[in-house]
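Pasting a structure here, questions to come.
Of the protein chains in this complex, one is absent; all others appear in place.
Each chain gets a letter, A, B and C, in the order it is written, and its residues are counted from 1.
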């Protein structure tokens, strides 16, 4: 097993867990990254440590203090994760001291921080029923030294950081600074990305909710497109480098005629020719485009406060390109362009995401109590696992244009290769 | 009773209705326009003819042919109205010949028309469960002579036109041409406007559904605004000349801090000053703006294909005006701008609108069978009534800035006079 | 104007209102009960006092204390009403002392009461987003003397009672006791009945939400019925003495083949004969029955803790009667019986109901501040009005079997007279 799959730990584990013994997971339980039947002659298959409660803990629950912070853009389920950590830490481990840092990593910089919010079961009881994040959020990384200073000042033992790429890079930076100072502070990431592009995970929390909201927007585009002669509905969805939201929402709606994702290049000329033909035959068309698709066609991108490249606006580009064709088929009636991002992001988690967020929070809490650090919790092949932050930061999960998921899209939309 | 409230009729009514006698409404039943207790010394109060089935019909149901057309932008409930007309005409009156004209008034111009769709109970059975319009629609008026030529060619006895201002002007134009030719063709309008600004009606169909969808978008804006320090959520809603959608959706959500409507002028300077103060106190704000608000602030408007003035984009203007203030309060984080129009328009009718659409369709069918023409059906003070098309075209219902509805907004948002 | 339409008042009004003068409604503004054009020779038409803010108040807002209590079964919107009263009283009038009594009228009996909850804008901010009632509720009336003792002990100036028939009878009993003791305590009712059977009101709050939830249940019954050969879907809905929920939900769904309501008698034999014929032709049927329908067919009723007669179980009776016919048509497959009451009652208010509840609360607060008492606020012909509690207690609104609403049902379902 390669070293890169190993989990960092703050040290020994000397406290006994209060949880039922039957539930304990042994440290040598591992889950294969690839569940395909191994071919002969290959080396030991890559695997990840299985998550779950352990018999021995690093922290003494009753004496420890937990911090929680949420960063980056909104995503359905953040409040569910916050609630889950508070509930499991409080009721199952007996932690009585939990602080919520406000407005993302800014809340870990003494000079900028709003006063942290004490979190109790009563305070978080119903937060999962609303979208957004009760702690607030912000974009952008902050100086790790100042953040560790503040964690020390606030006597934090375990920090949970809910956020995307930038946030998980922050987890690594902070944990490096912690290690340098030899502090007994564990820091656990709960990876958040509505794009569902995290490595070593089946799905990211909020993704299913986002797909459902995206499906609803596609439904609107479909009805608008069909309502007029030669109407075109165009929906821009999340997906800067991976098209999972566009793909899954299109499969879910079955009303989409063309899906454009970052992983599959296309030519505008061929798109317009296809559209002309489509309108001639069917008198309407629905196109779904991930925000990161066709970036070779649109002006150079800027960078957001989190350091993420912001894609050029492919949605508007396509709308204008389609309208610029004075005649398509008989006569193009209209392009109804919908960008539902904020409505999608701010949804409360649906049932399946709520249950999932609770389990992520649960396993993150289990991991933190044992002194594991610089890692995230994910779901892999039906099991929750620990993934080193470094490993998860190495890349992104993508839609494989030769894999079965993209074939499903082709089978569903009937779209040609453009 | 002033003449202007009188209903045009094609002539005598010689056929007996098949409906139960107990249900017949007499022609002298009238509903007061204003249900306030009349002050002494005023003349006869304005009233409108009550809708409902009549004992005697102008058309012989079994021998007559009905046409239906839907025009203008989408609105929840169009399919419900189509379905209702078909069901009542077929099952209650015994009409067996119903044609759906395609793509709005274009469908009434022989040279442009797609082939009309025959409509039967089986075909329309489930159309009300989807948004949009099964007949398609288009904007723009068409030459009345050509339309009447086509109605004659297609042997239409009764035409139902579902649409907004332009459509109802079309109803008048077509009925004038019909009258000139002394043709026995009745034409009945079912007024459609998501803005809820029809005179002599409590509410227009689809309005409640639109408000519910608008409320959901406001909820997203609220969660986005609260999620960051000094976040602003800005939602643009329908309402070119009347702010009912903005008003009702804001009352429904109770998360809005400022509502801007066409009927109430505001100064951008005072708005920005209010916002600065608001962010200082509360660190977030939610603003709802009707598309027709603040038209003195934005560039001259264009005209859409229906001949309606298109308002300048007050939403983008406000977004930029707010962002242009480099510092508001501490520091403005972000403006999350949501324009949910297409998602709202394309919703299927909610329960209350579905029931309402059925009743509108029912009463429109009753009216047409008696030979009434150049009129619309509306709901007034709890009763369905007949309104001459001319009368309904005379203006728009508006939010009265001194009336109780706007006071409710002020009480709900606490917003100042800007 | 008959005396019975007059409103009781605690006495003079000496304090100036803080609300904008433009919004004040004069005391002589009245709304006609019947908006039909009055026939000649009839006396003065009945009218009700228009609600709204008044220039002069009885109570000094800053020095007064408000109490709120919710009673009876759940209904969508109770939290909206509570929130509205708190917001308007606090922000617009300047009241700073508001108590929520717990668990209905039990909360007004010193010996039984749980500690009342202080209510502030912060506490009620989001309560309208959940169904139920944050104050809790109970059934049953309580001794008026003990209640007035407790109101005096708690120094309440204005009491708002949200509840149904029993609750409004309680309002009268308490106000009589208050009058006897010559106390300056105003008591205002906000009538709550999911059945929509309140006199002098267009609709009761929560009704539209209930209809939407009922429509969803009917949709389920319809899909179950169609899924099998000769399937029957049977849905029991609210409506002890008035069938409005059953009627409106059936119109909204347009999937119902037979609606049974308390106002229209039916014979089981004829029902079963109709069903046999229906299954032969269509192989499925959907029946909606209001809980109070067919009470001549089911065993004598009991009485609930509120003193309301509980109807016998007509739903189960019909299910068994249908199953007892060994063969209907070919062969009856199954009766899928759905009783969705608790799911309906506990919904959060939909958009339209939320806006409406706010306005009810607003007008109730306006009325209380002027010292009006023993009255309820309702919506009548598009205007909010004051109705004496005595008047509203005189009966129930019913579906008129000869009126247009029931004709709409017949037109929608095609059902025969049974």
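In this text, contacts are C-beta pairs under 8 Å (C-beta built on N, C-alpha and C of every residue); 3 or more make two chains touch, one makes a residue touch a chain.
Please read these numbers as outputs of a predicted model, since none were measured by experiment.
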Next item on the list: Determine which one of C:55, C:123 or C:228 touches the chain that has been left out.
Entry: C:228
Next item on the list: Sort through C:68, C:151, C:217 or C:374 and give me the one touching the missing partner chain.
Entry: C:217
Next item on the list: May I ask which residue of A:6, A:27, A:352 or A:390 touches the chain that does not appear here?
Entry: A:352
Check: If the missing chain were put back, which residues of chain B would it touch?
Finding: 126, 129-130
Item checked: Chain not shown, touching residues in chain A -> 19-20, 22-23, 25, 29-32, 35-37, 45, 47, 50, 52-53, 83, 87-88, 91-92, 128, 202, 208, 211-212, 214-215, 248-249, 251-254, 350-352, 354-355, 358-359, 362, 380-384, 402, 404, 407-408, 410-412, 414
Notebook entry, point to check: For chain C, which residues lie in contact with the unshown chain of the complex?
Noted result: 74, 102-103, 106, 114, 130-133, 136-138, 216-217, 219-221, 223-224, 226-229, 333, 336, 338, 340, 342-343, 345-347
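Keep this in mind: only the chains that are shown with their structure count from here on.
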Item checked: Label of the chain whose CA centroid is most distant from the centroid of chain C -> A
Check: Between chain B and chain C, what's the gap in Å when you average each chain's C-alpha atoms?
Finding: 29
Next item on the list: For chain B, jot down the residues that touch at least 2 other chains.
Entry: none
